[in-house]
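Some chains omitted; the rest stay in position.
Letters A and B mark the chains in the order given here, with residues in each chain numbered from 1 onward.
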Amino acid sequence: MNPLARLLEAALFASNRPVPVDELAALDPEASPATVVAALGEIRDTYQANGHGVELVELGDGWQVLTRPEYTDAIERAQLAARPHRLSGAALETLAIIAYRQPIGRAEIEEIRGVNCGAILKSLHERALIDVTGRGEGMGRPLLYGTTPLFLEQFALRHLEELPRADELAVTLRAEPRAI
Amino acid sequence: MTAPANLGDPFVVELQQFEGPLDLLLSLIRDEQVDIYDIPIARIAEQFLARIQTLAIDQAAEYLEMAARLLRIKAQLLLPRNQDDEAWEDPRAELVRRLLEYQQVREISDHLGRMAEDRRSRFARAWLPQQAVEPPPAPLALSLGELLSAVDRVLRMAREPHLHDVVPRPLDVDGFIGTIRAILALRAHARWYDVIRPSAESWEVLSALLALLELARRGELRLRQATPFGSMVITRESTGQAA
């Protein structure tokens, strides 16, 4: 591909939206709308001639590179059939704290883990492993979290009492929250 | 890193280009072209003190701590010693080790800086038109064993509520006496936070306090507090000894 076509391909790839011809022309002081259109044609032909998985299309008022529709389906199917996802160590730790200490607020979880847990709580909630079960007392009435029926199902438990009890847990995790 | 030659200009601006006292020290060693294994401490300490004349307050403690250390090493080197004393340890040894270690860190961070620059100069796909049809998350693979080992990790991570052993920490009053003298050698007045950094541990706070009281007793400085709980002003006494 010629130098202008390469530059346009890079710009279309990096842009967070479809790009109109006049903005593409601004990339190179020597380019005109006509040379840009010609270069876009070269990109489109290259994608077609060499059998690529992507194509160049003009939609609305701009140009964009899109994956070809037949592969979009394959990608979606593959994601559905993807290997089961493993929770990260941090997510498992947060889940463990909630399972043993529910209902429990975010501040208390963060106190135990020593780090911010906002993103992890959000993702566990999206995966329906935890849910909001109430609001605590005190400043701002914090949200309290507990585990869901799906949590039991995932761990093949009938009820929470089936979780193994470690005596140590009684001390550290079942301890009453500190009075504030 | 060219030092500004303007003599009327304080060094504050220049110090901001250093990442800390070790960085400044390494740069002095480079500028003076001296052997890092045989640092002429007296000369380097003098240069170091000259450079930190006008420190921004928030950096003072770390640079002054190093100044005090250099002066202490200088003093130790002046002590007479027996030529064939096998047990003699060069008082500079620990400093040399730290400087070499820090120099290694600088090398690695230069390398990381180049790698980051390389990655910064390439853009990833910014616009993903397929985002609207984001598939549901993949199924989860979870086992009770994993959950329990997470419990175990949490237990190991959790702060133990009441099982602290109280370990006596040796106080370093002499060290702080050196620091305070170094500060008062540079200026007539100082405040508590010039002596100790805000995040100091309690043994450091205690050491600093004892050092201040000791120096006040010896008549090297005067402590004044205008209001109860007000900030403490440390003033050099004219008879005070210079560092």
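By definition in this document, a residue touches a chain if its C-beta (ideal position, glycine included) is under 8 Å from a C-beta of that chain, and two chains touch if they have at least 3 such contacts.
For clarity, every value in this text was computed on a predicted model and none was experimentally measured.
Participant: Each chain type is displayed a single time; count how many copies of it the full structure file holds and write the result as a formula.
Facilitator: A x2, B x1
Heads up, the rule we're going with is that only the chains that are shown with their structure count from here on.
Participant: Please report how many Å separate the Cα centroid of subunit A from that of subunit B, as a whole number.
Facilitator: The mean C-alpha positions of subunit A and subunit B differ by 39 Å.
Participant: Residue numbers of subunit A touching subunit B in their complex, please.
Facilitator: So the residues of subunit A touching subunit B come out as 10, 13-18, 64, 66-67, 72, 75-76, 79-80, 82-87, 89, 92-93, 95-97, 99-100, 112-114, 126-127, 129, 154-157, 164, 166, 168-169, 171-173, 175.
Participant: Could you pull out which subunit B residues touch subunit A in their complex?
Facilitator: Contacts found on subunit B: 123-127, 129-130, 133, 135-144, 146-151, 153-155, 157-161.
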